[in-house]
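For reference, the structure discussed in these notes is given below.
With one protein chain withheld, the remaining protein chains of the complex are depicted in position.
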Amino acid sequence: MNNAEVIVIGAGIVGAACADALSERGLRVAVIEQDIAGGGATAAGMGHLVVMDDNAAELALSAYSLSLWKDLVGDRPQRHEYSGCGTIWVAADEEEMEAALVKAQTLCGHGLLCEVLTPAALYAREPQLRAGLAGGLLVRGDGLVYPPKTTRILLDRAMRRGAITKRAQVTAIEDHAVVLGDGTRHQAQHIVLAAGVRSSVLLPELPIQAKKGHLAITDRYPGFVKHQLVELGYIKSAHAASGDSVAFNLQPRPTGQILIGSSRQFDTIDPAVEPAMLQRMLRHAASFTPQLKELNVLRTWTGFRAATPDGLPLIGPSSARRGLWLATGHEGLGITTSLATAQLLAGQIQKEKTRIPYVPYLPGRFHG
Amino acid sequence: MDDGKITLCINAQSISVEPGVTVAAAIAMAGSGVTRRSVSGATRAPLCGMGICQECRVMINGRPHQLSCQTLCADGMHVVTAGEVQP
Partner (left out) sequence: MKYADIVVVGAGPAGLAAAHAAAAQGAHVAIIDDNPLAGGQIWRGGPDLQADQRAPQLWQALRSAAHVEFMPQTRVMYAPLPGHLLLQTPDASITLHYKKLILATGARERLLPFPGWTLPGVTGAGGLQALSKGGYPLEGKRIVVAGSGPLLLAAAATLQGKGAQIVAIIEQAATPALARFALGLMATPSKIAQALRLMTQLGGVPYLRNSYVHSAHGDGTLQSIQVQRGTERDQETLQCDYLACGYGLLPNLELAQALGCATTMHNGQMTVQVDAWQRTTLADVYCAGEGTGVGGVDLALAEGHIAGLAAAGHPDQASEAFTSRASWQKFAARLARAFALRPELRTLAGDDTIVCRCEDVCHGDLRTHTSWRSAKLQTRCGMGPCQGRICGGATEILYGWRPDAVRMPISPTRISSIID
């Protein structure tokens, strides 16, 4: 580690992508991870690759990142367990259908393929959906991956370029340096903090809040649903400032298992599965796909999203320490935007022109 | 039926067994004992005999993933195994 030019803290998908992007630019990189690479939120989430358009900056970042994903997955999708299943945004009522039409316009304006679905078209594609829905929006370019595999692939790529990885706990960040649990101090020109919710342990002043989410996975029921299904009402829950909420979010894994989400809770860091929350989430999911009740759940678990006040990640320099950069705060879009995050971060470190503007994601937006 | 035996269907085959016989046993009586296919398509049969290994899973009366080693045969039961189905 002694001649590393960049130390990346955290080997989740964001840290791994940063290590990959920085090593590709010829920098000597060291990645420090206290647990297992890709073992945190990276492993807990759904691995949904989705374009989100709640605001222009989110759309730009997720669309750019999805194009990077297409390149990364390339012609070997099995390595990432990639599935180009697309997303269907489900509209429960006319108001949500209006939102679907607006979304369609926005995405098409951005050059992204999508198709408005009448109720008949919706049920033709997804017969498990309950009767009485208003329709939906199919976004073809969306997909899913198994993020721990991609994380490993990115880290291995970085390591082939000379990056090193170290299993250790960082206990403090100093100007151009990190202090480890064994008391040793390691210097580098650049330190990149990509530790998700654990970033707040090292920098308590970060504008990051943990949002707990529950997930459940079923046994194999191939063909139960064919696209990732998300309710348009999801937007209401995802950006609530407080309170517990659930939203309909169903994903067909390539194994034939159904991954069920989603839920959001503030004010708890207890990773235990809460039976009442699980029940609420599953009840809500079954209200959209009634036959879900007949399926067996094999496992349930939780994860913690690192959420910022405006729902956009922190990508750029931190004023807290000299040489410190942030690549964290991705909330529910970490997998999707990991690759673009790495490009924007590496671009800023190397003072390159970036493909999209990085200003909206600068950490400095929260100061003063 | 009137001799106290239980009649059920294993795939297309009708079979009669004594009360107290498990579906796993009936499957072995009816043929090769194969219950499921592994994720790579290999045939599998019961392993642990006590509802833990999940190798004995079959479809019973339209419901998939039932543990045949812990299910007693019942009159009119319809059992489908993966033994005869090509992956």
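Chains here go by letter, A and B, matching the order in which they are written, and residues are numbered from 1 within each.
The criterion applied here is as follows: contacts are C-beta pairs under 8 Å (C-beta built on N, C-alpha and C of every residue); 3 or more make two chains touch, one makes a residue touch a chain.
In this text the structure is predicted, and so the values were computed from the model without any measurement.
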Query = Who touches the missing chain here, A:G135, A:P148 or A:G347?
reply = A:P148
Key: Contacting the left-out chain in the complete assembly, out of A:V297, A:A320 or A:I356   = A:V297
Ask   = Which residues does subunit B use to touch the chain missing from this display?
value = 17-18, 20-22, 24-26, 28-29, 32-34, 38-40, 42-55, 57, 65-66, 69-72
Task = Tell me where the left-out chain touches subunit A, residue by residue.
result = 36, 38-39, 43, 148-149, 152, 218-219, 273, 275-276, 278-279, 282-283, 286, 292-301
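The criterion applied here is as follows: only the chains that are shown with their structure count from here on.
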Task = Give, as an integer number of Å, the spacing between the C-alpha centres of subunit B and subunit A.
result = 43
Remark   = Counting only contacts in the complex, subunit B reaches subunit A at residues 39, 63-65
Key: Of all residues in subunit A, those that touch subunit B in their complex   = 219, 221, 255, 294, 296
